[in-house]
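My structure is below; once you've seen it, I'll send some questions.
The other protein chains are all here in position, but one chain of the complex has been omitted.
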Amino acid sequence: MAQYFLIFISAIFVNNIVLAKFLGICPFLGVSKKTSTAIGMTGAVTFVMTIATIVTWLLQKYVLVKYDLVFLQTVTFILVIASLVQMVEIILKKVSPSLYAALGIFLPLITTNCAVLGVALLSAGNADFGLLQSTMFAIANAIGFGLAIIIFSGLREHLEFADVPEGMKGAPVALIVAGILALAFMGFAGLA
Amino acid sequence: MEKFETIEHDAFVKEIRDDTIIVDVISKSACMSCQVKGVCSVSDIAEKQVEVIRENNDVQIGDKVIVFLAQTLGFKAVFLGYIAPFFIVIFILILMLQLTNNELIAGILSIGILLPYYLILFLMKDKISKKYLFRLK
Amino acid sequence: MATKMKSTILSMSLVLLVIASLSSGLLAYVYSLTKDAIDLANKQKKIEALTQVMPEFYNSPIDEAYKIASDGDSLNCYLGKDANGEVIGIAIETYTDKAFSGKFTVMVGLQPDGVIYNTIMLEHQETPGLGDKAEKNKSDWSNQYNGKNPSTNNIAVTKDGGEIDGITAATISSRAYSDAVQRAYNAYMNEVKPNLGL
Amino acid sequence: MITKKITRLNNKTRESLNKTLNELYNTQNMLKTFPKGGVHPPENKLSADKRIETLEIPKQVTIPLHQNLGAPSKVLVKKKDKVKVGQIIAEAGGFVSSNIHASVSGTVLKIDEITDTTGYKKMAVVINVEGDEWEESIDRSEAIVSEIKLTPEEIVKKTAEMGIVGLGGATFPTQVKLSIPKGQSCEFLIINGVECEPYLTSDHRLMLEHGKELIIGTQILMKALNVNKAYIGIENNKPDAIEYLTELVSNTNNTIEIVALKVQYPQGGEKQLIKAITGREVPSGGLPIHVGVVVQNVGTTYAVYEAVQKNKPLFERIVTVTGKSLSSTGNYKVRIGTSVDLLIEKAGGLPSDSGKVINGGPMMGKALKITDVPVTKGTSGILILKNDEAKRERIMPCIKCSKCISVCPQGLEPYFLMNLADKKMWEDAEKQHNMDCIECGSCSYICPSARPLLDYIRYGKQNVGALIRSRMKR
Amino acid sequence: MSNTNKLSILTKGFLKENAVFVMLLGMCPALGTTTSAVNGMGMGLATMFVLVMSNIVVSLIKNLIPDKVRIPSYIVIIATFVTIVDLSMHAYIPSLYKALGLFIPLIVVNCVVLGRAEAFASKNNVLDSILDGLGMGLGFTLALVILGGVREILGSGSIFGIDLHIFPGDGMLVFVLAPGAFIALGYIIAITNKINKKFQKA
Amino acid sequence: MDNKLIVSQSPHLHAKDNVRKIMLAVIIALLPSLVLSFYFYGIGALVVTLFAVFFAVFFEWIFVKVFLKKEPTIWDGSAALTGLLLAFNVPSNLPVWIIIIGAFVAIGVGKMSFGGLGQNPFNPALVGRVFLLISFPVQMTSWPLAGSSRFVNWHFFPHDPQALVDGFTGATSLGVMKEGLKNGDAMAGIMDKIPTHMQMFYGQMGGSLGEISALLLILGGIFLLYRKIITWHIPGSIILTTVVFSGILWLINPQSYADPLFHLLTGGLMLGAIYMATDYSSSPMSNTGKIIFGIGIALLTIIIRNWGAYPEGVSFAILIMNAFVPLIDRQFKPKLFGKVEKSKQS
Partner (left out) sequence: MNIILLSIIVLGVVGLLAGVILYFIAEKFKVYEDPKIDEVEEALPAANCGGCGYPGCRNFAESCVKADDLGTLFCPVGGNETMKKVAEILGKTVEDKDPLIAVVKCNGNPNVRKKTTSYDGAATCAMETALYGGHTDCQYGCLGHGDCVDACSFDAIKMNAQTGLPEVNQDTCTGCNACVDACPKNIIELRPKGKKDRRIFVSCINQDRGGTAKKACEAACIGCKACVNVCKFDAIVVENFLAYIDPNKCKLCRACVTVCPTNAIWEVNFPPRKIKTDEPKKTQPKKNALENQTKKEEEAPIDLKNIIKNDNKKDNEIK
């Protein structure tokens, strides 16, 4: 149990995937203008990240490592993830057009979201991780992503009303906020 | 999580048509303690009529009803699209790991569960994506 | 623009199949080309570390690695031998959990008599500018350990009454370094030395 | 007479009385008040000692045809018509509307657009005064008629006929308030003698000088509403009025109760008053009647008395003329349609350093665009502010001090409502309940950054109102 | 297409459509690998290689690929080149390989690469695609070098490893760490916006 | 017509408080602590403070003038206050060039990037402080001991032999605790090495120049409460939660967790609770929100102090909770008048 607890604390706070590891910055900046979409995106990422990690972990252990093909890791992983996301995308378009409209172009972006591939690579590359650990690692990172992006979207919504200087509007001020957020999160150093 | 704001109004049924109901909405929202007389046109009150889909509500002319408008479905969509299947996957994964102790089987099964899930969701799609209009309570 | 391929089951799977096969073929080829270089590169780091912490050796210590027990854990130990096959240095890959943050591993080179020949930081997550001064290429702070024998010299930091001057504002890292070195020394004295019969 | 005695009290004795009264009601803090928010601006009741004087009849009056909340009235006279005092000259233009009566006798000069107190041009009847000839039906005697002869229905009809509207500020036609819709019932009547606005004293003087009529008026309203309990809420800074009225109601079998209230703006807002006195909270978007209460101002109550017992239409009212720079302040009984200029003259003329002339109190009143505007039924006071008092301070960015939130009696977030109005986010503003704002101005008053919160909230209310209406139409 | 046009294809990626500063793509490597100017340059060049190669291949076979599998196909193509870079770097420049770490395989998902394949190479001929890849890649590299340079100067008081002796100590460590990356990029983007605006006006 | 009437919407009155008066009051509340700091640390405390205040105001002026091109805002006093609080959060022997960088970051990054007064989601002084802490950990964690200044020692502590050692620096109480615990020492032993609770209460200990005397900070806080500049919600909930949470840990294991009083008196908790967590623009608006905010700060502080790498956690805790403020604000609204009845009705 303690092991899973540590995985969670580490991935969510100490080594937050966005704020410390720099993964998934594009959606972090792109889908964080409104809290509601940020929440939606978090759901989507959690889902895709978890499923992708499970699949790629299986692939890694039972195919790549078994047949000594680890150099194919990148290609196979991304292929699997891309297909997965596209599947979800197509399904979603049909099942829930409103969500599809809300997340719009960002669904394909999940494909190209380094966070998903990054987490898959990290958990596949970690020899200590069994399937469950990997899955929990993925979930923890997704929660870390969600935490960061939801806080961030709150801040950005708040900034909507702020009188941000002309040149700083948009991405610059968002990045400054992200920077200060990362600064604050450094306080978690050493917790895990 | 996202809040569901619904806008509600008291109303009286004025006319019943084949598939819709016309209601007179009683205005109570705006004009009380309104100091902006210039803008307030109380004469507007009578004109507030709303057309409501008739969903086998048995109402009669003159009945007092509440009309409401549900604004978002976003959360429901995220829930059905992602959150629910996500938990199903995790549940199956843990369950199978406990039962079989075989990561391969557990993994494949937990992913495999998604196919039937989405199929069911697809078949029920009409129920889910129904557009909300003014409705009666 | 020429007409695009239509999305039919055949075309779709075929295209993917072809692309995938081509790419994997290409990759496999590149892989076989680089395989040896990569293996070498992977080993290179360790070999470099070993050459630094031991006097010149003539064997291939990497191929003579041992696992030695230490506090319920095990450490990697490499032996450096001279041309005659005499052990002239012992390199121990040691670690500490007292570091400021994260994993902290040190390669400690000992002379057979237990005197520290040289140490080198392998892996750490200490703060750049602070704890990372323990790295050889950042400062020569870690040279303090050289020539000391932990059984006669107290290799704790001065704050704790030892002989090692801590890195400024990074007592914790310094302390951790000493701890790692001490661990290697202990393991050597307890496990290696008796076995080697030195 | 007790009235006389009290009016002669000087400030010092008033203060000591205040003290004893405080002891009587334990401490100020024990007094009833509304639970959340509110501010306490300097009271500045400069004219509290001044007896009500009757202002001489002007040479000409201008009677606007829209003097009530709701629809404008429909004019009944033509140019050159002769009218008597109290003669109806315009009739209610709708359900929520009221009759208007001539306040002078004379000839109709013209019916034309004039600038009224709102700063907009509105239709008005201009009458040239000739003598002071009253309608015969009006009982002009001084005698107090205490027997209530009319039935409840007749009372309501009478108030409609006599053009009574709420004199507490909103000028809401009284007969509408008195006709309780089917299915709802009234439990309490609350007479609003709070007068929480700084400076204003007309209600205060009315309570002191016409207390008896007021009690009868209250009984009339009680009869009309079919209730047997009424409260008269008075803020504790009017100890003489509290004492006097308490004495007067001692023989009413406790059906009328005087409630001393903590001095706290906006105690006089009906929702706050109801909460303070009965502990009931008018639901968001609801009316007082939803919690079984009807609130009437003391002035209205007095007008109801005069209408029902003396057959006198509402054509004059008490107006406080006040301001720190004025040479004399006072409370005047004024005929509707008299020019504000005349009132100011009476008070010694407009000082040259005047910045604002306000129709009403400083918290809720409307700044006049020009002083040559007629007094209407809704004019409770004319307040003159000096230039330096009147100028707003420089607007600074919101520092998020949350003071506006803590003073808002309605539990709103004024700073946020302002932001939403600024960004024209009407849907969000609606969700943030900006329609619940009672426009008390506490937020703008307190804001250390001098932000025009209420300005923006009003703007938001207009737009959200329009939004709601358009949604309704759809 | 005229020559000026070709030139603009090449140069637009520098400033006007700079992937990092203007289009805000490829932010992860831009932030994650720019602890020093050299690292930034390494990452930029690696990305450029992938960009150019995949642009070539995609524009060559664009018409052979059915729509539905477009993205997976492109990704496989890109991943192939990424793996080639990965393997070669690992073999021949292990120190840089170690510094860039996870971000090399992540070039696959760098929005710049896929974005260009999707938006440009799949619609244009080979030559233009090469130019586009070069331009975008150079722009990307430029951005990474600038960001890396700024962070190195402020964070370690040196540039390309040469100590500038501007701080009594080592420099402002924040800039080597995550927060500094965000903050530095934020201000650089603000400045780029300003410059771009000036250009537009002129 | 030159004597035109002024027309504006109601209300036509305004309370006497304005931004400048508020900021001034906070500065006044902080001055006693500054004086004490001068007493204990000597001229260095004043130098650092003056530089911080001057440069904070200077950078504010520059930014407003050059980049925003607005009217100067330095007279509202908020920049001076930020500078003062920044100084209060650093050691009194900090080199001036570092404090200048700190003032630049606090005002430039922490405040003006968002548009200036009231727009900043994070506490500017703390942004500056944490930035410095991470950038210059050596200088930021070399604390002069109370009474280490020659000038003061000579006058006031002639009997203290240690006082004659020039520029004596050491760790803060929390630093000593953290190091001791990491070293495996027990709490009892650690407590011997640090000032007594009483000393900490009135301020004789090492630390940032403004955080040392809980007593004076509380007095200032009472003044602010009286002036209605702050409400009790944030400081109250921070202090209460700190006591409860650290108390529970302490009761469980007094050998590895410090007592609640120790936590209250050290590491600028009072400074943070009364003056920094209450910073208007980076704290929640509603009272419930403020309480949640305070609880969050206290929990994070104790977590970081006990289990994190940093010995003190108030700054980080406040910054982290600052990030949650928009979410708190959105979730916790003041109670709407008439809300209860409505839900009962329908």
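So that you can tell them apart, the chains are marked A, B, C, D, E and F in the order they are listed, and the count of residues begins at 1 in each.
To be clear about the criterion, contacts are C-beta pairs under 8 Å (C-beta built on N, C-alpha and C of every residue); 3 or more make two chains touch, one makes a residue touch a chain.
Treat the numbers as computed from the prediction; the structure is a model and nothing was measured.
**Student:** Considering the complete complex, identify which of D:K369, D:K386 or D:K431 is in touch with the unshown chain.
**Tutor:** Only one listed residue reaches the unshown chain, and that is D:K369.
**Student:** Among the options A:N16, A:T76 or A:N141, which residue touches the chain absent from this view?
**Tutor:** That would be A:T76, which touches the missing chain.
**Student:** For the chain that got dropped from the picture, name the residues of subunit A it touches.
**Tutor:** 59, 63-64, 67-69, 71-72, 75-76, 79-80, 82-83, 86-87, 90-91, 93-95, 97
**Student:** Which parts of subunit F are in contact with the chain that was left out?
**Tutor:** Spelled out for subunit F, the touching residues are 1, 4-9.
**Student:** Considering the whole complex rather than only what is displayed, give the residues of subunit D touching the chain that is not shown.
**Tutor:** The list for subunit D reads 113, 115, 118-121, 369-370, 390-392, 395, 452, 455-456, 458-459, 462.
Keep in mind that, in the parts below, only the chains that are shown with their structure count from here on.
**Student:** What's the fewest number of moves from subunit A to subunit F, given that each move must go to a chain touching the current one?
**Tutor:** Each step joins two touching chains, and the minimum needed here is 1.
**Student:** Could you find the chain whose CA centre sits the greatest distance from that of subunit D?
**Tutor:** C
**Student:** How far is the middle of subunit C from the middle of subunit D, if each middle is the mean of its Cα atoms, in Å?
**Tutor:** 86
**Student:** Round to the nearest whole Å and give the separation of the Cα centres of subunit C and subunit F.
**Tutor:** 43
**Student:** Averaging only over C-alpha atoms, locate the centres of subunit A and subunit E and give their separation in whole Å.
**Tutor:** About 21 Å, centre to centre.
**Student:** Name the residues of subunit F that each touch 2 or more other chains.
**Tutor:** 109, 113, 115-116, 119, 131, 134, 137-138, 309
**Student:** Can you list the residues of subunit B that touch 2 or more other chains?
**Tutor:** none
**Student:** Per the contact definition, I'd like the list of subunit A residues that touch subunit F in the complex.
**Tutor:** 35, 150-151, 154-155, 157-159, 162-165, 167-168, 172-173, 176-177, 179-181, 183-191
**Student:** Using the touch rule from the top, collect the residues of subunit D that touch subunit A in their complex.
**Tutor:** Against subunit A, subunit D makes touches at 397, 419, 422-423.
**Student:** Looking at the complex, which residues from subunit F come into contact with subunit D?
**Tutor:** 3, 5-15, 17-19, 21-22, 76, 78, 115-119, 231, 280-283, 285-287, 333-342, 345
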